[in-house]
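Note that this is a trimmed complex: some chains were dropped, and none of the rest were shifted.
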Amino acid sequence: EETEIERLVAKCDAFDVVWINVIGLADLDLIRLIGKTFNIHQLTLEDINNIHQRAKYENFEEYDYFITRMARFDADIENRIETEQLSIILMDKFVLTFQLIEVDCLDPVRRRLKEKSGLIRERGNDYLVYALIDSVIDHYFPIVDQLGDRVTDFDDALQKDETTVSAIEVHQVRRELLSLARLIRPHREMLSRILREPSRFSAQTRLFLNDCMDHALQLGETIETNREICSDLRSYHLALIGNRTNDVMKTLTIVSTIFIPLSFIAGLYGMNFEYMPELKWKLGYFAALGAMAAVAVSLLAWFRSRGWFGT
Amino acid sequence: EETEIERLVAKCDAFDVVWINVIGLADLDLIRLIGKTFNIHQLTLEDINNIHQRAKYENFEEYDYFITRMARFDADIENRIETEQLSIILMDKFVLTFQLIEVDCLDPVRRRLKEKSGLIRERGNDYLVYALIDSVIDHYFPIVDQLGDRVTDFDDALQKDETTVSAIEVHQVRRELLSLARLIRPHREMLSRILREPSRFSAQTRLFLNDCMDHALQLGETIETNREICSDLRSYHLALIGNRTNDVMKTLTIVSTIFIPLSFIAGLYGMNFEYMPELKWKLGYFAALGAMAAVAVSLLAWFRSRGWFGT
Amino acid sequence: EETEIERLVAKCDAFDVVWINVIGLADLDLIRLIGKTFNIHQLTLEDINNIHQRAKYENFEEYDYFITRMARFDADIENRIETEQLSIILMDKFVLTFQLIEVDCLDPVRRRLKEKSGLIRERGNDYLVYALIDSVIDHYFPIVDQLGDRVTDFDDALQKDETTVSAIEVHQVRRELLSLARLIRPHREMLSRILREPSRFSAQTRLFLNDCMDHALQLGETIETNREICSDLRSYHLALIGNRTNDVMKTLTIVSTIFIPLSFIAGLYGMNFEYMPELKWKLGYFAALGAMAAVAVSLLAWFRSRGWFGT
């Protein structure tokens, strides 16, 4: 097998831009062999195999090493975000990428490489690496937008019909925004370091990376804004609940406060004492009814004066 | 058409300050042609056509490129803020601007150019670009002020009549302030970079840009302050709701707690047992009434001692 | 009039320190004339006339320009803070100040100039400017202290008698602290820039400006601390309300939960069925009373076991 890789590498000498895409990391021997062939540092090999890392950029003598994380919605569970690590090694003559499974977000780059036979091929390895990173970052947009749409839906729902949005949904979206923010922040740091430090990227390509950085910034800001809206929605929701409880309480209080005294009066004349003068009166019953009406009306007036019928 | 543009450009040689304002971005061929004529980088052309970007500043070899966002209230929907992207390219001999629709906030600049035939014409292209950016920033003031007025109205309303402001309105204003803050922050970063880095702006014009920066800072601060007041209002609103619920509860509790025992006493003597000595007593009825009065008075005294009639 | 100013200026040649204090900004021609006489940049003149600016410092070739804001309590409305802009121009031979109305906080400086005929006169224009800025900053102390006292009063009141402080007062003070913080922050930035950058201030005077910076820092911190205490008070207030509602609820629940079953028993034997054996019993009435007492006592015991009589 060794000879096979070496023979392959030898053949590549003819090309200016060579992208070797390794899919599957289970065969440790193969990874080690590739590492040896391309003179890759042991730490980098460990990073490639440890697939739960944050995006980062490291400058080695013989190559630049990038970790990026590709995100997509889970195919099975709705709204669950899945990520996969893509390791990129930029050497003078090669670009090596490593990923665990075949599903990725690099097809736009592959298509451009096959179709427009120009641009990437002309501009060298560093431009290819830019194209890969750019493709990874751009694939965050639909995810962030989808979450943003859900937040906007919540907001609209709350403003129209108060009860549609449950706290649990806002909580879920907020949590996913949190994990997205945590994915994107390291990419921003990575790009910022690439742009700040001397590296294998030409001034040409740096202009494009700048653009990529803009996208990362925009992603970060959109997420931050949506997270803030979520916590605003939460506060608003709490206020709504408080208002509703207040409303329910008022109903109960009005009804109870009016009828409890009336029932008391009724109870009073339901007593069986032998000597109760009012019971003998001709108009006793109507007097009692009148007293009840008077109590009810004055209580209602008092409630009105306190503004309980206002809103 | 090509010749037309080139002929136009050739004619401009005679002028010191030339402002070409492109309105409408639908005709991609035309944009590409302009790009070719003026030697504009592909990335810039993409940025011009992608009209959902944050304000930024990019230094290219042959020109400086600025994206700004013009904001105005939507003509149709009340209190909805709309934005439009204005791309500005500052070259040694030309100023190019690109916008999607004709409505903009640059009329003050146009008027000054036509009327006072001086100042801008004298001071060169960089001053014209300053005037454009300044005009964009200045148009945020009435919007921010209007939102600030609404916040102040809420605050005044809460302090006078507790129930006028609904949580939903505060929530809406806070959300709009959030999106405004998100629009203005990149402008501030843009101006800060222009002032920090070497660029096509003369020391003269930089003084004016400094002024512009001051305005952007002031906008940012006003928004921040209003956002803080909004969240203070929200907290205050929550406390009010809590207070009101407490108030309603107290009314209910006082009425219930007094009448429930009284009703019990009345119920007691409403029982139909054959042998109930109190019922035969001459003053049984009045004794019962007296007991009820005693219970009521002592409960009222207890409530007063707990301060429930205080506020 | 022109000659008058020029004649005045000419006369000033004899003095080392000359302070020209312009009160009233309505006469635009006069301002423009002064601007021309002293060679003041158009931007500065605009800043002088635009009286709603934040404190700032600008270094021009021929002078240093400072905006400060003087604060005082409104004479008419209690606890309302008013501010006025004081523009200071420090030139090699002159100090110019501009203000809208005559009321200001510079009297201490004027008095020192008149009385102690020394110090300021000796130390030159830059020391005079320091004295002016210092006087402006020092006048914030009584305002901040007065607000701090109100916060402390609230805190003490809450700790002694729970109901004296209303949420609205805390809200008002917090809002005023916010606007004060917004006034003082730019002064701090201004002083920090003066101390950092080369300017017309001698090393001597810088020591004094350092002192002034200390005061500004202390003001900022006091405000921040008071704002934090205010939001602590707010949280505490919310907890109190919650506690009180809980207390009220407990009272209601204890009374209701005890008497509702008792009333039910009474109601039971108030029914008019022809065949109700208990009614005929000799001790039926007392048995019913006994049952009621048993119910009441066991409910009370249950409440006690849940700790509802604890606090």
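We just call them A, B and C in the order they show up, numbering each chain from 1.
Keep in mind that, in the parts below, a residue touches a chain if its C-beta (ideal position, glycine included) is under 8 Å from a C-beta of that chain, and two chains touch if they have at least 3 such contacts.
On a predicted model such as this, the values are computed, not experimentally measured, just so you know.
Visitor: So we've got 3 copies placed here, but how many does the whole thing have in this file?
Guide: 5
Note that in this section only the chains that are shown with their structure count from here on.
Visitor: Classify the inter-chain contact topology: is it line, ring, star, complete, or other?
Guide: line
Visitor: Once chain B is fitted to chain C on CA atoms, what angle does the rotation have, in steps of 5 degrees?
Guide: In short, 70 degrees.
Visitor: How many angstrom lie between the CA centroids of chain B and chain C, rounded to a whole number?
Guide: 23
Visitor: Can you check how far apart chain A and chain C are, centre to centre, with Cα atoms defining each centre and the answer in Å?
Guide: Measuring from centre to centre gives 37 Å for this pair.
Visitor: Two or more other chains touching the same residue: where does that happen in chain C?
Guide: Where chain C meets two or more other chains at a single residue, that happens at 270.
Visitor: For chain A, which residues are in contact with chain B within the complex?
Guide: 155, 158-159, 207-208, 210-211, 214, 217-218, 221, 225, 228-229, 232-233, 235-236, 238-240, 242-243, 245-246, 249-250, 252-253, 256-257, 260-261, 263-264, 267-268, 270-276, 307-308, 310-311
Visitor: Using the touch rule from the top, collect the residues of chain B that touch chain A in their complex.
Guide: Touching chain A: residues 41, 43, 46-47, 53-54, 56, 58, 60, 163, 167-168, 171-172, 174-175, 178-179, 182, 231, 234, 237-238, 241-242, 244-245, 248-249, 251-252, 255-256, 259-260, 262-263, 266-267, 269-272, 276, 278-285, 288 of chain B.
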